[in-house]
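One structure is given below, represented as structure tokens, and several questions about it will come after.
Left out: one protein chain. Kept in place: all the others.
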Amino acid sequence: MRGRAGAALFVLVVLFCLLTPMLTEYDPSRPDLGRALLPPGPGHWLGTDQLGRDLLTRTATAGRTSLLVAFAITAVTTALGTIAGTAAGLAGGLADRLLRFAATVALALPGLTLALALAGVLRPGYLTVLIALVPLGWVSCGLVAHTATRQVASADHVVAVRAIGASPFYLLRRTIGPYIAGPVLTVATADLARTLIAVTSLSFLGIGLPPPDTDWGGMVSEATPLLVAAPRLAVVPAVALAVTGLAVALVADARRELSAL
Amino acid sequence: MLMALLGMTLAGCGGQEPGAGQAGTQLTLAAPRDLVAGPADPYYTHQTLRVWEPLVTVDDRLRPVPALAASWAVADGGRRWTFTLREGVRFSDGTPLTAEAAVANVERFLRIAPRQSAFFSLDAGMEAAYGKVADVRAEGGKVVFDLKEAVADLPGRLAGFYSMIQSPKAFAASGEFAGKPVGTGPYTLVEWAKGQRAVLAANPHYYGAAPAYDKIVVRVIPDANARVAALRAGEVDGLIDKGALLPGQVAAVAGDSGFRVVRSPSVLTHYLTFNASRKPFSDARLREAADLAVDRRAIAAKLLAGTAEAGAGFLSPAFGDLADPGITAAHDPGRARELVAAAGPPAGPVTILISSAETGQFPYTDIAEVLRVSLEQVGLPAKVTVAEATKSVMEAGDYDLFLSAYSVPNGDADYLFRRFLRSDASWNVERGLGYRNARFDELVDQAAALTDPAARRELYHRIQRLLATDRPMVALAYQDNPIVTTTKVSGVTQNVAYIVDLGKLAPRK
Partner (left out) sequence: MTALLLRRGAELLLVLLALSVLVFLLTSLAPGDPAEEILRRGGIQPTAAGVAAMRAELGLDQPLFSRYLRWLRDVLRGDLGRSYADRSPVAAEILTRLPATLRLAVAAAAVAVGLAVLAALRGAFRPRALDGRALALVTVAIAGIPPYIVGILLISVVAVGLRVLPTGGDGGPGAVVLPALTLGLAGAATLLRLLRADLARALRLPFVKLAAVKGLRRRRTVAVHALRVAAPNAITAGSLVLAELLAGAVVVETLFAWPGVGQLAVTAIRQRDLPVVQAYVLVIGVATVLLLALTELCLAALDPRLRRR
């Protein structure tokens, strides 16, 4: 029930981000100082920002960036984590220890600060955000994939399939894959929520994407000086972000309860 | 009632409600940076805390005016400068200010330079101030400088930090601070928590009118929004120093009847620096086109929210009559388009570079966006790059237009030209500006040696006219520095170098 509500909310957010820029006539990245800081009205439903850009359109476009970046990073970390976790789980022995070791080291590092430091050393941009968040992002997925693989690998039917000489790919596809898919997906959903926060936090601290591209965190950050004069500039992207985070968190929570992780 | 009581208790135990109860004895201010730099710094504290005072300071037009020096005289065509000290001045340890003490301070500077400072390093500017000094000595209660070459404006070059005077007892033989700073100002530093707060107490030996507050606490709040929140929550009575309020915050704070915003011109100017060592801006026509494409008025009025004036000449009005008022900067996209058409459109987009260190202080992301669109509208496609370390990017030549702010806190125009634009200037050479003009170099050298104010002014006007046609760097806007206090505080004044005279602050009756 909660999960379904979360999913529905998430679909709504995605639709809003995808469709709004098509439905409005405004260019979200074209400043027009003559129309700066217009209050909400019939032309601009949510008003305009300090550069005269339509707030509604800009929020939707920024949302595309936020979601896309969070999705891309989660996809990469999930893939990496799954591959590393399954491989270590199947190989056992040294690979097993190595994985645990790498996970412990990664868990010990202060993620956001490390990301900040990396982002500070490199140039702001999509690639930098990716580089900053991937090295530590794979851990949770890797550990879960590892545990699940170990569990299923010692199960009787898998031992049997192995004994009759099935190829590793067959093993992965037919027996292990289906078993670990559930837990991995659950962790991936939780990771998505975390990544969304991490990406926007980087932007909020001023180390995000180069203009004119922006995401919700960047919008909130840019709008904070105007928090008193025009609070809606910060409130709108913040609400969008909160709703998205809520939706993903609800889905993740419901999935977790199902798989009792 | 219970809630109010609870609120009072909480506020009380937080110690955050200044002025409640013993009004008039304590003042709490906040600044974006630590105004105390500690014993490793050549000055220990910033001038604005008024713990120490200089011989010479500057007024609102960057003119040198007396501080601890009551007056000065020049002789020998600019080769001998004599400073007469104010009488009856004592340091906060009770010892009197003497010419010998002043000389000891100058000698200390010469001994420890070059030395970095959080405020004003003893470096190239130090070279400009003291580089030509052959001898400094105390003579009949006066401080006498004998110079190797004539210097037209020694008081201007010494103004502020470079003529700080503290009791010689404040320093160890090595020139390091022996303990807390010992100055002549209305306040003394009694407590310092690095990066958090400085506590000042009234100096009982102060020569002037006794300061109105017994104690001033200056908190460090680096985040601009946290600063304004503290002000609005009544935790601090005012925000001071460079960048106390962001441009976007000014209108909302000024609109609140409980606060009073003081805006005064500052030495800070936003410049656009062209990379003339590569295409397209190696072509003077395209530099002119970019210059004409920019709507400076809109940027100053809207993006800088009226806290700045549209720029024109290289020297801001804060430089007083040294600035050439005849120079104007037009906004003419039509003419710009013609120039681009004549020069031929560039092969790729021009790169507008900004520093992420500055985006927190000024809306540079927004300004860069507007610049990008303005350039595109006249046929110069552009993209914006934000870099953390702009220096390495510029050294690699990987930019076309650089937006950044500079200030010269002591009104030394010569320093500005010499450091930024002379053919051998470090800025020009290292950052690949590619500006080489022998005529300009010659004029700068001539002006530095002139002691006649009128002739010097004329020469500086010519230099600025030359820069207005060459356009290696153009002034985008002259920034004000808005500061704010509650209406309970009076006597708030600020000079162009962001110095608020804490000694003049008093509770409003």
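Quick notes on this one:
The first chain written gets the first letter, and so on, giving A and B; residue counts start at 1 in each chain.
To be clear about the criterion, a contact is a pair of C-beta atoms (placed from the backbone, for glycine too) under 8 Å apart; a residue touches a chain by one contact, two chains touch by 3 or more.
Predicted, not measured: the structure shown is a model, and the values here were computed from it.
Considering the full assembly, B:Arg219 is the residue among B:Arg108, B:Arg157, B:Lys180 or B:Arg219 that touches the omitted chain.
Checked against the hidden chain, the listed residues B:Gly94, B:Gly141, B:Gly179 or B:Gly195 yield one contact partner: B:Gly195.
Which of B:Arg61, B:Arg115, B:Lys169 or B:Arg335 touches the hidden chain is settled by the complete complex: it is B:Arg115.
Where chain B meets the chain that is not shown, the touching residues are 3, 6-7, 10-11, 13-16, 37-38, 40-41, 114-118, 121, 123-125, 193-196, 219, 221-223, 225-227, 229-230, 232-235, 356-357, 360, 388-389, 391-392, 426. Residues of chain A in touch with the missing chain: 2, 101, 104-105, 107-114, 116-118, 120-121, 193, 197, 200-201, 204-207, 217, 220, 224, 227, 234, 238, 241-242, 244-250, 253, 256-257, 260-261.
Here, only the chains that are shown with their structure count from here on.
Per-chain Cα centroids separate chain A from chain B by 43 Å. Within the complex formed with chain B, the residues of chain A that make contact are 29-31, 33, 36, 50-51, 120-121, 123-124, 206-207, 210-212, 222, 224-229.
Remark: chain B residues 224-225, 228, 232, 246-249, 251-253, 295, 298, 302-303, 356, 359-360, 363, 365-366, 368-370, 372-373, 384-388 touch chain A in the complex.
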